[in-house]
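One protein chain omitted, others in place.
For clarity, chains are labelled A and B in written order, and residue numbers in each chain start from 1.
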Amino acid sequence: MKNKMELAFTAVSQNESFARVTVGAFVAQLDPTMDELTEIKTVVSEAVTNAIIHGYNEDANGKVYLEVELEEDTVRLMIRDKGVGIHNLDEARQPLYTSKPELERSGMGFTIMENFMDEVAIHSEPMVGTTVTLVKTLSKQRALAN
Amino acid sequence: MKNKMELAFTAVSQNESFARVTVGAFVAQLDPTMDELTEIKTVVSEAVTNAIIHGYNEDANGKVYLEVELEEDTVRLMIRDKGVGIHNLDEARQPLYTSKPELERSGMGFTIMENFMDEVAIHSEPMVGTTVTLVKTLSKQRALAN
Partner (left out) sequence: IGEIQRFLRDDGTVKVSRSIKESANKIRKMKEELSKTLGRTPTVNEIAEKLDLTPEEVVFAQEASRQLTSIHETVYE
């Protein structure tokens, strides 16, 4: 069976933790391992923080959009903002690249997403916004162990 | 500051627990007491279950819509479905009234909402759907204790 949820929330950093719980609680239905859960919550943090800090420059009038789809053992995440967009996507995806070194950003957000997820797709248009789509198939460790 | 979230999810009963926790995690930002949090999660269960079981007759093509707004110490919840609607609202709100006695429903959903929340408003139109709006102001017990 397919199960889906869509979420929209105010672009303020206190909602990062809320987004982690919401996605984590939804994905919990597929019974991931605690490690897989941590990985998924981590990529949610990275993408949501990017939307708030980069997309909206911390303007609380912005809204962050999040979608999660579960089908069999696969989790499909979509994080979207209607913010400033990314001019040079190749540059942005480079490890350690950050456009905001003054905020002590690590420049590792996209690299972390690529490490923890099976698929990472980024669509962005300047002044329109950015959509990050992330896919991960869970390991079914428990099923194998039984 | 005002903080808002909007959620939509597939009308299946396994999402009831997800909805409870999501609303709980959002409201936790106001640091409620355990009792207040339990009350809020309980009314979310009641309203979401009503949308799934009564509104959509458990048809998983339906979607449940949920909104939460936080402002100062006040929580405003809105639970909406585009289901069959309620023909006789006065009757529906009566304690112990249920249109589905065969499911062993208690008929106490609306009564529980009225007991746990400060305001309960129900708008419903046959074949269009039902919207339940619930408001609760938290006690500020912590502030008083200081």
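In this text, contacts are C-beta pairs under 8 Å (C-beta built on N, C-alpha and C of every residue); 3 or more make two chains touch, one makes a residue touch a chain.
All of these numbers come straight from a predicted model, not from anything done at the bench.
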{"item": "Listed residues A:32, A:62, A:83 or A:109, member touching the removed chain", "value": "A:32"}
{"item": "Options B:32, B:83 or B:109, residue touching the unrepresented chain", "value": "B:32"}
{"item": "Hidden partner interface residues of chain B, rising order", "value": "17-18, 20-21, 24-25, 28, 31-34, 37, 139, 141-142, 145-146"}
{"item": "Residue ranges of chain A at the interface with the undisplayed chain", "value": "17, 20-21, 24-25, 28-29, 31-35, 37, 41, 141-142, 145"}
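What we mean here is this: only the chains that are shown with their structure count from here on.
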{"item": "Whole-Å gap separating chain A and chain B, where each centre is the average of the chain's CA atoms", "value": "28"}
{"item": "Contact footprint of chain A on chain B as seen in their complex", "value": "1-10, 12, 14-15, 17-18, 21-22, 25-26, 29, 60"}
